[in-house]
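Every protein chain but one is kept in place in this view of the complex.
Chains here go by letter, A and B, matching the order in which they are written, and residues are numbered from 1 within each.
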Amino acid sequence: MQAFASHYTYWVTVLLLGAGLYIMIARGNLVKKLVGLSIFQTSVYLLYIAPGKLIGGTAPIVSEAYQVYSNPLPHVLILTAIVVGIATLALGLAIVVRIREAYGSIEEDEIVAADAQAGDGR
Amino acid sequence: MSPAGYIAAALLVPAAGAAGIALAGRWPNLREGVTLATAALLFACVLGLLPTVLGGSLPQLFVLEMLPGIALGFRVEPLGMLFALVASGLWIVNSVYSIGYMRGNDEPHQTRFYVCFALALAATMGIAFSANLLTLFLFYEMLTLVTWPLVTHHGDDEARKGGRVYLGVLLGTSIVLLLPAVIVTWVVAGTLEFTPGGILGGKTSSAALGALLALYMFGVGKAALMPMHRWLPAAMVAPTPVSALLHAVAVVKAGVFAVVKIIVYVFGTGTLAATSASDWLPTVAGFTIIAASVVALRADNLKRRLAYSTVSQLSYVVLAVAILAPLSVIGAALHVAAHAVGKITLFFAAGAIYTAAHKTEVSQLDGIGRRMPWTLGAFAIGALSMIGLPPAAGFVSKWYMLSGALQAEHWVAVAVIAGSTLLNAAYFAPIVYRGFLRAPAGPAHGEAPLPMVIALVATAGATLALFFFPQVPLALAGALQGG
Partner (left out) sequence: MIAAHLPALAVVVPLAAAPLIVLVRHAGAAWALAVAAAWFSFGASLALAAQVADAGVVSYAMGNWPPPWGIEYRVDALSAFVVVLVSAIGAAVAPYALKSVAAEVPGELRYLYYAMHCLCLAGLLGMAMTGDAFNLFVFMEVASLAMYVLIALGRDRRALLASYQYLLLGTIGATFYVIGVGVLYLQTGTLNIADMAARLPAVAGGRPAPAALAFITAGMSLKLALFPLHLWLPNAYAYAPSAATAFLAATATKVSVYVLLRFHFSVFGESAVTALLPMPEILIALSIAAIVTASLVAVWQADFKRLLAYSSVAQIGYITLGIGLATRDGLTAAVVHLFNHGITKGALFLLAGGIVLRAGGARFENLRGLGRSMPLTALGITLAGLSLIGVPGTAGFISKWYLVLGAIEAGMWWLAALVVLTSLIAVVYVWRFVEAAYLSEPGEAAPRPGEAPMPMLVVSWLMVAACLWFGFDTSFTVGGASRAAQLLLGGAP
């Protein structure tokens, strides 16, 4: 119980990771898959950020007055990761828009069926 | 020119010739001129090496290091010299013959045909002069690949099928069996150089040696040891000049040449004689000789009969070298030359009959000798050589083989040689009999175009000449033993 309580951020991380992956696999809607992807990536932000926080710590300011401070490096890293995540999400949505233009649908099974149908005629 | 220069020239001349033929493709007369000039030049280059080799030294050429410790290198030893002489000499004759055949039959893609032919000769020279197993393997595979377009020359379904068998068996055996054998040799011996006395002596157990020998013998699919012989009849879909020079001389001789080289220079006859690693080989070779002769006996298609005769004759070489007796190894080397001139004559004759009379089956050949006396006369001489009767070259090599078998008291080999001689006679004699003694049928026709007749008379003459003047081949074969 102690281990559970003191490591609860990890449990949240695992929960988000599992939920995101599940959505990506189980949902046929291309936009929902991207939602799952975002949730999945968010779990990583938490994995990095949470251990960097010291309870009672402050922002890392170089001064005699502040002895206990949070590690700034994970924050910087995750800032980068968030940018990467947003770029991925934006690109993914852009592709979904193009897919809707080309197929008239964003449901995976309908798109696969449309390709299979077109494939016969070729 | 230095000996190394001659080696480089022998490799580069046919390759450059191929480029020249491709460039001259639009003007048939010029193209054929380039072919003939290339063939003559190549023969001159090979001849240039002969005095050096007969003088007892081994000219070398080192090109570059392909893999750490393994060079792309060439060394002309007596057997390679003999093989190169035969192949390049017969290429001249074959080129003359090809001109008659290709034009007489209005074959398509003639430029591609001559280009691939020249490349095949380049690969053959590479095999003949290779200084180590990797170089041999490289040119061995190259020969398979450049002859594939020749086998599938007609481009129809039959050619496609033949090409698949050809490539499947030759590439399959070489990649699956020969390549691992080469790599194992490298691991065991730490070198791949052809060395008199072998490189594997004392390096591994007798059983391992036997397994490795099996990988080599079946891996060299070009030697057509049963059951790896199927490609040779399949290759007969090719135009006859291809069957004549490549599938009676260059490609198949590359196979048995590799076998002899591997047994003499990689294993070493002494090493094999001291262990029981090669005891199975004469049996397999003997079986191939007899079985292929029986198939030939039953084949009605002339080229198919000749192909199975080749399978059987190739195994003579394997058998002779597998006996490991000094005299039989000389016989093996001699047979490389003797079979080459004899079998090319037979194929030339078959092609001439096809061109002049469009006949392909043995049963159609009644009276052909009365209409084409030169052709069938040459055929008869070739057949004599195959059977091993004087005054043809085959007699000399068979004599040595038989002497070797007796010397080694290898009674199975003696029985196989004797039995197969009868079988050879049984499948060649009826053709000559039909051709000369039965009455001709069908529309009248004369001899094939003149270049073809000249070529087949020349090779028939060579078959006789090798019987009366076997000095040069004998000297080379003897030097092979001397190391």
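Keep this in mind: a residue touches a chain if its C-beta (ideal position, glycine included) is under 8 Å from a C-beta of that chain, and two chains touch if they have at least 3 such contacts.
Every value quoted in this text rests on a predicted model; they were computed, and no experiment measured them.
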Of B:Leu179, B:Ala273 or B:Leu464, the residue in touch with the unshown chain: B:Leu179
Candidate in contact with the missing chain, chosen from B:Asn94, B:Gln110, B:Thr152 or B:Thr271: B:Thr152
Residues of subunit B (touch criterion as defined above) contacting the omitted chain: 64-68, 72, 134, 137-138, 141-142, 145, 149, 152, 155, 159-160, 163-164, 167-168, 171-172, 175-176, 179-180, 183-184, 186-187
Where the unshown chain meets subunit A, residue by residue: 17, 21, 24, 30, 33, 37, 40-41, 44, 47-48, 51, 73-74, 77, 80-81, 84, 87-88, 91-92, 95-96, 98-99, 102-103, 111, 115
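Here is the rule we use: only the chains that are shown with their structure count from here on.
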Approximate Å spacing (C-alpha centroids) for the pair subunit A, subunit B: 68
